[in-house]
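Note that this complex is displayed minus one protein chain, with the remaining chains in position.
Our next item is chain A:
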Amino acid sequence: MNKAEPLIARYSHKDYKSAVKPIWCPGCGHFGVESSLFRALAYLELPPEQVAVVSGIGCSSRIPAYTQCYGFHGVHGRAPAVATGLKLARPELTVIVTSGDGDAFSIGGNHFIHACRRNVDMTLLVMDNEVYGMTKGQPSPTTPADWDSKIAPGGTGVNPFAPLAVALASGANFIARGFSGDPNGVARLLVEAIQHPGFSFVQVLSPCVTYRPEEKFWKKMVHSSSVEPTHDPAVAGHRLLSDDGFTTGVFYIGNRPTYTATVGTSDNDLSAIEEELAI
């Protein structure tokens, strides 16, 4: 972490928080994630107007409304596409995508994979509660196969998706997992993810206390990684595939070149393109 300590706090939580009160259920893990995000931005001393928070749809995707940063509450699953366009057009902005396991891995699964592959410099923060919270408790791609509920009696019987392994295979340049009950730990992961060039993926286990009340016990199940992050995708792949899903920490730090716009965005360039395309 290459930052001199500030002498006084230039920014704090309240500089990033909007006046809109979250309508999340009290106790929802997403509150912890919101705190972590604001703490990370304050630590990095990023002016709110230099940060864009882009989301899809879901309880987790409501964060853009709750922040003073620029926000875009987009179409379900498509936030990475919007964020990619934004980052290419305005490379000076810090772009953060906030999403849920339904938004990012189900309807947005394809966008997730290709955003990892493109490696544009942005951070994808997925609040994973292994359920569709907003639409009242349907199983998501990360829900265990045997999670029994009214809507999926006996469980779906379908193997859960492995988001971190998929991100690694697809080319994400930074891969980490945190837990919403440890907001300072998540803030640290976010700081590293934002600072690392390229596409960073941070999964945060964030209990849905309403539709998955048993997830309150995640606090007893999470454990921090005992090994250093690796730069070797083969080592990271082995770790991720043999992990219990509750290890927190940084798994992989890559050094792939970041994708940047090859066409300028100034008015001159745009008129040059227009001229080129003129019939």
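Everything that follows uses one rule, which is that a residue touches a chain if its C-beta (ideal position, glycine included) is under 8 Å from a C-beta of that chain, and two chains touch if they have at least 3 such contacts; residues count from 1.
One rule holds in what follows: contacts and distances are computed from a predicted model.
Participant: Choose one: "hydrogenase (acceptor)", "Rubrerythrin", "Tryptophan synthase alpha chain" or "Phosphonate ABC transporter ATP-binding protein". The correct choice is the protein name in UniProt for the chain not shown.
Facilitator: The chain we cannot see is, by its UniProt record, "Rubrerythrin".
Participant: Just one of A:R39, A:K87 or A:R177 touches the chain that is missing; which is it?
Facilitator: A:R39
Participant: Decide which residue listed in A:T84, A:N119 or A:S180 touches the omitted chain of the complex.
Facilitator: A:S180
Participant: So which bits of chain A touch the chain we can't see?
Facilitator: 1, 5-9, 12-14, 21-27, 29, 31-32, 35, 39-40, 43, 136-137, 149-151, 180-185, 187-188, 207, 209-211, 216, 219
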